[in-house]
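Handing you a structure now.
Here the complex is missing one protein chain, while the rest keep their positions.
So, chain A:
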Amino acid sequence: MGVTILQQFPMLENRTGPQTIDFLTKRVVALGAIQCGQFLVDCDTYMSTPSLGPQRTVHVMHNSEQPASVFSLLESSGKTIPLVADGLFDLLMLKMTPIYTKKQTKVESKGPRFELADFCIKLGSVTISQNFKGVLVEVEYRPCVVPATCWDLLREFLQGFLGSCVPSMPPQYLQPRMNEIYQPMDTIQQYLEHFSMYRKASGVLQFN
């Protein structure tokens, strides 16, 4: 598991989602990357019934990179409790329908997956219940496990094919965790951060 950075790519008004993905695909292939299948990250959100005291939210997420795991994030009174479980967790959630009800619509990011030397690049188009919302680019540098040591390297790589939209600071979520060993959960947390941003925004995000 290497360090992953998730980055929004700004949508231009005269370009549709698939066109943007095509545009980025051409750039990535020009660098020498090879397409290795597709990827999918999805997020279902459940709310606890109001009769059980203060309301809690559970996000249940899947990542095709870790196909045997289910990630869940429980938001309660300002804290987020992460949990990694195996596939049976989905069935458990079905049994819990009296307590947790599926409230919000499903958010997905899917698209082509590329490999270039030790980098893994994913160009995802984000949809909220089939409505296109924007483009999320995920870049993983697999040999390195500590974000602080390879942030400059990753930023250089991201800027190389995304241009000036890449900020000079690491993502908000990673900043307090720069010197810790990167976990798959950290990728999921970054996705959740971006997904909730897309949910709040109405229509397609123009710029980040």
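We adopt the following convention: a residue touches a chain if its C-beta (ideal position, glycine included) is under 8 Å from a C-beta of that chain, and two chains touch if they have at least 3 such contacts; residues count from 1.
We take it that contacts and distances are computed from a predicted model.
From the set "Glycosylphosphatidylinositol anchor biosynthesis protein 11", "Ras-related protein Rab-17-like", "RING-type E3 ubiquitin transferase" or "Mediator of RNA polymerase II transcription subunit 27", the protein name that UniProt assigns to the chain left out of the figure is "Mediator of RNA polymerase II transcription subunit 27". Residue A:146 is the one among A:146, A:165 or A:197 that touches the chain not shown.
When the whole complex is considered, the residue among A:12, A:36, A:52 or A:181 that touches the unshown chain is A:181. Even with one chain removed from view, chain A keeps its contact list with that chain: residues 1, 31-32, 116-119, 141-146, 148-150, 152-153, 156-157, 160, 181.
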